[in-house]
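Pasting a structure here, questions to come.
Omission of a single protein chain aside, the complex is shown with its protein chains in their original locations.
Chain naming follows the written order as A and B, and within any one chain the residues start at number 1.
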Amino acid sequence: MTEKLLEIKNLHVIYETDEGTVYAVNGLNLTMNKGETLGLVGETGAGKTTTALSIMKLLPEKVGVMKSDCLTFGSYDIGGASKEQMRLLRGKEISMIFQDPMTSLNPVITVGDQIAEVLEFHYIDKAKASISGRVDEILELVGLSPERKTDYPHQFSGGMKQRVVIAMALACEPKLLLADEPTTALDVTIQAQVLDMMKKLKEKLHTSMLLITHDLGVVAKTCDRVAIMYAGEVIEMGTVEQIFEGDNHHPYTVGLFGSIPDLTKIERRLKPIEGLMPDPTKLHRGCPFYARCPERLEICETKKPGESPADSHMIKCHLYTKTEGQLQEGMQ
Amino acid sequence: MYRYILKRIFMLIPVLLGISLIVFSIMSLTPGDPVRLMVGDSATNEEVQKIRDEMGLNDPFFVRYFRYVKNALQGDFGESYRSKVPVYNEIFARFPNTVQLAVWGTLFSILISLPIGVISAIKQYSFVDKASLVTALLLTSMPSFWLGLMLVLLFSLKLDLLPATGVDSWLHFVLPSITAAAPTVSILIRMTRSTMLEVIRQDYIRTARAKGATERIVVLRHALRNALLPIVTVIGINFGFLIGGAMIAETVFAIPGLGTLLISSVRMKDTPMVMASVLFVAILISFVNLVIDIVYGYIDPRIRSEYARH
Partner (left out) sequence: MARETAIKKRSRTKSIWLRYRKNKLAMFGLVLLAILVLVAVFADFMLDYYKDAISMNMGERLQAPGRGHVFGTDAFGRDLFARIVFGTRISLFVGILTVAVALTFGAVIGATAGYYGGRVDNVLMRIMDVFLAIPSMLLAISIVAALGTGLFNLLIAMSISQIPRFARIVRSSILSIKGQEFIEAAAAYGTKDSRIILRHILPNAIGPIIVQATLTVGTTILTVSSLSFVGLGIQPPTPEWGSMLSEGKSKMRYFPHLVIFPGLAIMTAVLSLNLIGDGLRDALDPRLKN
């Protein structure tokens, strides 16, 4: 029986900057179940990081504004949670790791102390010795020697730094881990190692994971379900099999897969998607992919497509959405 | 760690030599013949030259310079032209007052500027922020001795709360320390503010928040610890300005220190005294910078670990 862990309905996030308003997330719907790994895929600027930050309520203070119809995590209502309530959740129930390990660690505090910190924040009564023991435990879990906990971040390599970051995130055994491109900044050889380790840990600690990435290969290896984002919306969502195989896809997804070089085929040229992502400072009516879609219809310019049932393979496109309560294919 | 300290001390020596050379060169440009001043107009030129030869005043420049350095290292800075007393005595007597002033001034500067700078940064664009920036701007635009005079006017003459002259009690150091520290306060406030602003934007601050840290811990443990590094450096650089301010403050508040000594010596063309005073102040500043460097080596783990493993 799959339990719903995270539910987001109609999330809007805007950034109020000096140069104008940026519409980062526009009506996003997302659900996650317990124990699964959901891949959040999209190009740079699609709004993936913003979505994750919204779940943590870590948007830049005066600049980021979010509102939603529903944003719940287990039994917690994140949408309405106070600052202190969120603070208690962060690091304990929901953790987040970021892209660049080189700058994510505080350079003047030892690695051991930084890991101990997250335990101290959330387990106030624990004795120092037991916290210290836990730090050792978690370091070993990520493949580092506990002897190194008195070292400083600059004494570690990039891959090892990321392991420390992961250790910090998982120390309190959170239910949900938000991983924002955790291996993008690492060497390819290290990437595989770190991903493997994350997978094992996830299973051991029963953590669900939201893995943000633009690398479809990583998604194929590690995710159970996939959500594809474009211009602040989820335009396709389903299981890994539904997304990677199958015949029905959002035209953007088709383009995404088509632009990956395939070693097994002989192709003369890669097929990029024409055009650029729409300007985030302008709200678009209709489907955001309209300008670049090779299969666009007239209705796509003015009307936003609805979303088909979330449980199954969801494709947010006029080619697939029901108009009369039925799934239709290919309208003239 | 000792290697680091030794290295820093070694680097200090050429700087001190350089300073002494520059000061010596400048002083040797002084017109007038001290021997002539001593013996008066009645002596003949030959007699004057003979005395000059005896005293070694006709020797080539570098010979005189090295002789000076050699003597100085043994504590002999010559005799005052005016009082014929060894220069060292006078300097030694006045040195503590100036040092006291500098220490109080530095403490005052740090205790005022750091909190204001941090609060300004955290609450950017708030009233505190704008007020502190305006204050810093005004402070840096006024001569510190004028501030001293205004303080005396208000606190000593009108309100009669604090003494205006002398060094009898710690109260006597209050107004002079504020006067001496004033130029550095504005620099330090702005520096602290801009460093904190930069640090708060760093990724590791976001990580700390993502771990569930309270704002207080984010600011104090994560942000400030990192901001302290450049701030400590600035405090060291500021010390030169502070000493300058202290010397001027001494004249406003009639404190018998190196500043008043230097100025009166210059007015009376007492070259050995001037030379020694300038050297002493320059050495004091270099020494403080050395201490700051060493402190920095301790608080920056990147340097500490580099030297600890050897």
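In the analysis below, contacts are C-beta pairs under 8 Å (C-beta built on N, C-alpha and C of every residue); 3 or more make two chains touch, one makes a residue touch a chain.
All values derive from a computational prediction rather than experimental measurement.
Undergrad: Going by the touch rule at the top, give the shown chains the omitted chain contacts.
TA: So, spelled out: the chain left out of view touches B.
Undergrad: Using the definition of touch stated at the top, determine which of B:112, B:162 or B:197 touches the missing chain.
TA: Only one listed residue reaches the unshown chain, and that is B:197.
Undergrad: Check each of B:34, B:230 or B:244 against the chain that is not shown and name the one that touches it.
TA: With B:34, B:230 or B:244 as choices, the missing chain is touched by B:244.
Undergrad: Mind listing the subunit B residues that contact the chain we can't see here?
TA: Against the missing chain, subunit B presents residues 15, 18-19, 22-23, 26-31, 124, 137-138, 140-146, 149-150, 152-153, 157, 194, 197-198, 240-241, 243-244, 247-248, 251-252, 262-263, 265-267, 269, 271, 274, 278, 281-282, 285-286.
The criterion applied here is as follows: only the chains that are shown with their structure count from here on.
Undergrad: Calculate how many whole Å lie between the centre of subunit A and the centre of subunit B, each centre taken as the average of the chain's C-alpha atoms.
TA: 54
Undergrad: Which residues of subunit B touch subunit A in their complex?
TA: Residue positions touching the partner: 202-204, 206-214, 221-222, 225-226, 229, 299-302, 305.
Undergrad: Using the touch rule from the top, collect the residues of subunit A that touch subunit B in their complex.
TA: Its residues touching subunit B are 56, 58, 87-92, 95-96, 98, 100, 103-110, 117-118, 121-122, 151-152, 154-155, 165, 168.
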